[in-house]
Structure formats: structure tokens, C-alpha cells
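All protein chains of the complex are present and in place, except for one that has been dropped.
Chain lettering (A and B) follows the sequence in which the chains are written, and residue indices restart at 1 in each chain.
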Amino acid sequence: MSTRRPGLFEPRAIGQMAPATKILLYTILIVWAAFVLFPIYWLLITSVKTPAAVNQGPFFLPFIDFEPSLHAWKELFVIDYEDTLRAYMNSIIISLSATALSVLVGSMAAYALSRVDYAPNLITILYFVALLAGVGVAVGIYDVDWMLATAVAVALFFLLARAVGRIYEVRLGNGDILFWIISQRILAPIVVVVPIYMMFQSVRLLDTHLAIILTYAVVNLPIVVWLMYDFFNSIPRDLEESAQIDGATMIGTFREIILPLSRAGLAATTLLVMILSWNEYLLALFLSTTKAQTMPILVAAMNAGERGVLWWTMSVTIVVMIIPVVVLAVILQKYITKGLLVGAVKG
Amino acid sequence: MNEWLDRHMGRLFLAPAVTLILIFSIFPLVASLILAFSRLRLRGGGFTMRWVGFRNFEKQLFGSEQFHLLGTFTTVSILGWIVGLAGTGLLIWWMVRYARTRFHWVGFLGRMITFGIAVGLLWLFCATLLSGNPFGTVGTTLFYVFVGCGIQFLIGTALAFACSQKLRGRTTFRVIFFVPMMVTPIGVGYTFRMLADVTKGPFAGVWQWAGLGDFAWATDPWAARIFITVADSWQWIPFVFIMMLAAFESVPRDLVEAGDLDGASPWQSFREITWPHVMPIAATVMLIRAIEAFKIVDLPNIMTSGGPGIATESVSLQAYYAWRSLDLGQASAVAYILLFVTVVICVSFFNLVVLSRVRAQK
């Protein structure tokens, strides 16, 4: 009995790839892994180089072509430990709180949008925006006290909203609200950061955790709503209807049924929002000066102007910033593709 | 009371999100718009604001800042004329075809805006790049968006497809490929500056060997732009990768197997079964990526400070520099121009590509 040996381009068994394909795929994956990891490796070894080792040209292998030293680590964690730890704590507090707030508020909104029918009146909304613009003009140009202007606007809104709404009936739907929320992500921070800066200045919240937390939470809301909306839509309705009949309130249903069933989606969303707030730079630059400084600001501070960039300490800062994210990603790893799946499939 | 709560819970669920967005984005948007029409002067602690109408926009679009935002227009080359006229013709044909087949005034108005922006950007492209003139921050931003996102999409999708095959160790690759997304963007900027250093960076030997030992990439406009694109891609390919991986893994197994039984080659099976299934997701991923790319600011700021000259400056960065020099009116005007272009391009893409694909599939 003779069987023909399969060729290089033919699979060896059912459900397997041809050896040539396999080799090609592995080559691609390994080359890419090298491209991804090399910058990280360079950061790591730079963090254990002395300034001299950095400045005297490229050295690649610790112990072989240069002597590793904890010089930069000491500088950050022994000598200047107050600044470093403060920034680190700030980053942790801010990104955790902002993520929690954003995921909570965002998934509540996403859930409501996927289950309740809304029909806001377009004219009422336009009226509202016009009033808002009026407040802006009055405060900005005519120097009216902002509290007074807001109070007048609120009063006008509630007095006339119904009457104005009756002028012309154009109703928006859930899709419009969803699109509106998601489209907020289009705003470049630079468009809104100046007024936000002024706003926090006027309520004396600049350079506080609260200011940055709130701003980050809002900036990331569209992502949460977008991912979670599709996720909630994929959960069968009878579960909630059953809970509703069995006496659960909307909050009860959300907490007892929806959130536990959305673990994968929540994990993926949380990780993404966490990464984005942990790494954010521009808004933090505007909203913090000293007390509330976050890690990315500290990274930028290693660019010491005339003396050039302090590459060694900067590498340490970047490395210690990566560590918690990697830990979190490893913990949540099994949920990530599963969680994104539902959101992505419905896209 | 309880019953009232039950009935209105729907609104209460939505209210926090809407309120937060109103405070943090609608109000600032309105305020920013007012700033864009004014001139701000700092005067001993306080500031005064003066209404200047469209003067800020005029200065950016037609005045002394035109070279900065849009680019320098001197002469338009023959190639520029040819491409410009041909492209304009195509766009007009597209409009006419739409108006002929299924006219609806909302659709028409929307397409009219898309048309206007498209013609404008087309001529910007023809009058600067194709005519050998330097372009401004709008052109640079579009370069980051279209070239950058294009590269990221191709590589990210290819890697995702490779990782969706039955390979041993693919989980490890997955985790590794995800890492760049975790690095803070300004960290990426500085790291790539280190890597690109021609004398002390890891590739110093390679540069020397190639005879580029004294080449300063930061002084060559195209080298600098490409370098920023490489860093940006390094950071964001993981995003495309992870989303497309989810998409590829969601393709129903039985569909692919049915294709195998029907004798489809791997390429046919990809084109006929896998790709149509992931296409809507791909469009969404591209849209998200493009939205983020329009806002690019950290990398050019860190890596080149927008230089050489303004060669790598994005619109966001221009607004940021204007703010730094306390020219809030100009900063807001530039930011608003960016917002307008981004909204038109993203909404057009969403309506014309994503939605029509989704509709076609249903």
C-alpha cells in the first residue's frame, strides 16, 4: 500500500494548513512581534542605563555591552519620590474614578436607549440650545453675572418649553440620541478645552482631581455608549420582561440581570476607557498645574528644555506607566475579544 | 412615589449622560463658537472680549495665516489642473446622478455639503501637493488620517486574519500585539525619538552603513511625516487588530465549512464568505480610527514640535500653539474649522459607506 506524500503546499490532514502557509504565517507573526516588542525592550534597557551609557551611543545588551544601573529608578523613587508617587497616585485615582463614572453613566444611558423609546421634540431642543447660546453671549460679551443668566435661562426654558414645543412637531428617535452621543467623540479636545478651563476656573476647581475625572468621564462616554449599546441589544428581552413581571424595578433589572450578563462587554469597555484615561495628556496639561498632575505630565516634564531630554528617567516613568495596564489587561484578557465581539458584530 | 419612579426610570437612566454631555461639550462648543468670533485681550489679571465677526476665519482661510492652515498657492501645475478638473467632473456627475435617481431635499442638502468639502479638498490637494507647493496643517492632518489609517487598517486586518487561523501560540501573539495601545501616546513619541536617533539610537549602525550618519530626519518634511506615521501606526494597529480579530472570529464556522465543501479555494472563501461578513465591522472600525486620527496632536508635538517649519503640524496642534500664545480667538477659529471638516467627512463616510453597506446586507 503506497500513499503519496503530500507536497509542501498541501495540508497534511483535514482541518490543517499546508506547511508552507504555516511557515509564512509564523514568519509574519514573529516579525511583527519583534517590531512591537523592540521599542518596549529599548525602553526597558534605557531605564537601567546611566546617562553616560545613553549618551555614548547605542548599547543593546545589559551586562554584556553596558553595566545596568538603577540610577534612574533611584532618582525617581528615592530622591524625588514625593513627586513621582503623587503623580502616580493622582493617575490611579483619576483614571479609576473616571472609568468607573464613565462606564456606569454610559452603560445606564446605553441600556435606556436600547430598551426605552424616547421621542424628544426637535423644536424644544433647538430652543434649549438657543437659550444656552444666549447665556454664553450674555456672560461673555455683556458681562452679565453667570448665575443670573443661567437662572433666567432655566426659568425661561421651563416656562415656555411646552408652548414652543407645540409650534411644530418633529420628533427625534432613539437612533438620533444615540448618534448625537457617539458623535461627541468627533470633538477634538482642543475645541472645547478652553471653555472647560474657564468653567473650572470660575468654580475654582482647576488643578483638582474632580475636574479631570469629570472631563475624562465625559470624553469617554461616547465609547462606552457605543460599545455597550450593541452589547445590551444582544441580550434577549424576555429575561427583563420576566424580571419585570416578577417585581423588579428598572434599577433592579439592570443590577440583577443586565450587568452580570454583560460582564464581557463591561470588561472590554472598562479596559479601553481605562487605557485612554490613564494615558491622556492634553486635557491633563490644561486642567492641572501641580497638585493634580498625572503621569503623562511627569513624562513630558523629563524633557528638561536646555539640558535636553533625561532619557533614563523618562524611560523609567514610561515603564512604570505600562505595568499596571498590562496587569489589568492580563486579568481581563479572556473577556476582551468576547466583549468586543458583540459590539463589533452589530457595529 | 415608587410607581412614579418606576414610570420615569427610563428618563432618569439617560439623564446623567445627557447632562454631563450638555455641560462638558455643548456649553463649551457654544462658548468656543463665541470665542471664535471675538478677540481676547489680557489686561492685568482679567481679560476683555471684542466681537470681530468673521475676521478670525478670514485670517485663517484667506489672510496672513492661509499658508499655515491651507498651504501656499502660487501656480497650479498642469497635472494639478488635469486632476482637479477630472475630479470635479466626477463629483458633479455623482451629484447629478443622485439628483436624477432619488431626490430628497435632506439627502440633497447633505450631499451638497459633502460635495462642497470634497471639491475644496480636491483643489487644495491639486494646488499644493500636485503643484509642488508646500501644504498647511489641513493637508498634513489629512495625510495622517488617510495614509496613516490606510496603513493601519491593512496591516491590522492582515495580522488579525493571521491570528484567527488555527495556529499554536496565537493567544500569546494576541497579547503581544495589544501592548502598544497601552503605552501613553507621549511616551510613544519620545520612545520613537530615541529609536530614530541616528547617532545614539539602536539603528545608528544601520544609518552609518547607509551613509546617512549625519542625516537629520527631523529636518526633512517627508521623512518627519513618515516617521510620525510609523509611530502612530505602531500605537494604533493594535486597535484595528483587536477589533478585526473579534470580527473574524465571529464569522460562523458552518458558513466557511459549507464553502469548503462547495470547493472554494481559500482565497475565494475569504472573498465570498469571510469578507462580506466582516465588511460592516471593518467600516465601523475605520470610522472610529479616522475620528481619532483627525485629533492627532501628541505625536507631532513631542516628536517634531510640528517642524521642520510647519511640515508635521496638525490642525489640532496649530490650535494648541495658538492657545499657547494666548490667541484664543484664532485657536477657537482653527478648532472650529477642524470640527467642520471632521464632521463632514465622518458623517459622509458614515452615511454613504457604513449605513449603505449595512442596509445592503439586510
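Annotations for the structure displayed:
Definition applied: a residue touches a chain if its C-beta (ideal position, glycine included) is under 8 Å from a C-beta of that chain, and two chains touch if they have at least 3 such contacts.
One rule holds in what follows: contacts and distances are computed from a predicted model.
Looking at the choices "Cytochrome c oxidase subunit 1", "ATP-binding cassette domain-containing protein", "Carrier domain-containing protein" or "Cysteine synthase", the name in the UniProt record of the chain not drawn here is "ATP-binding cassette domain-containing protein". Across the entire complex, contacts from the unshown chain go to A, B.
Contacts to the hidden chain, counted on chain A, fall at residues 236, 238-239, 241-249, 252, 256-257, 260-261. Annotation for chain B: contacts to the undisplayed chain at residues 3, 6-7.
In the analysis below, only the chains that are shown with their structure count from here on.
Centroid to centroid, with C-alpha atoms defining each point, chain A and chain B lie 17 Å apart. Partner chain A is touched in their complex by these residues of chain B: 5-6, 9-11, 13-14, 16-18, 20-35, 38, 49, 51, 155, 158-159, 162-163, 165-167, 170, 173-188, 190-195, 199-205, 234, 242-243, 245-247, 249-250, 280-281, 283-285, 288, 291, 294-295, 297-298, 302, 316, 319-320, 323, 328, 331-332, 335-336, 338-339, 342-343, 346-347, 354, 358.
Listed in rising order, the residues of chain A touching chain B in the complex are 15-17, 22, 25-26, 28-29, 32-33, 35-40, 42-43, 46, 54-58, 60, 105-106, 108-109, 111-113, 115-116, 118, 129, 132-133, 136-137, 140-141, 177, 181, 183-196, 198-199, 214-215, 217-219, 221, 225, 249-251, 254, 275, 278-279, 281-282, 295-296, 299-300, 302-303, 309, 311, 314, 317-318, 321-322, 325-326, 329-330, 333, 336-337, 340-341, 344-345, 347.
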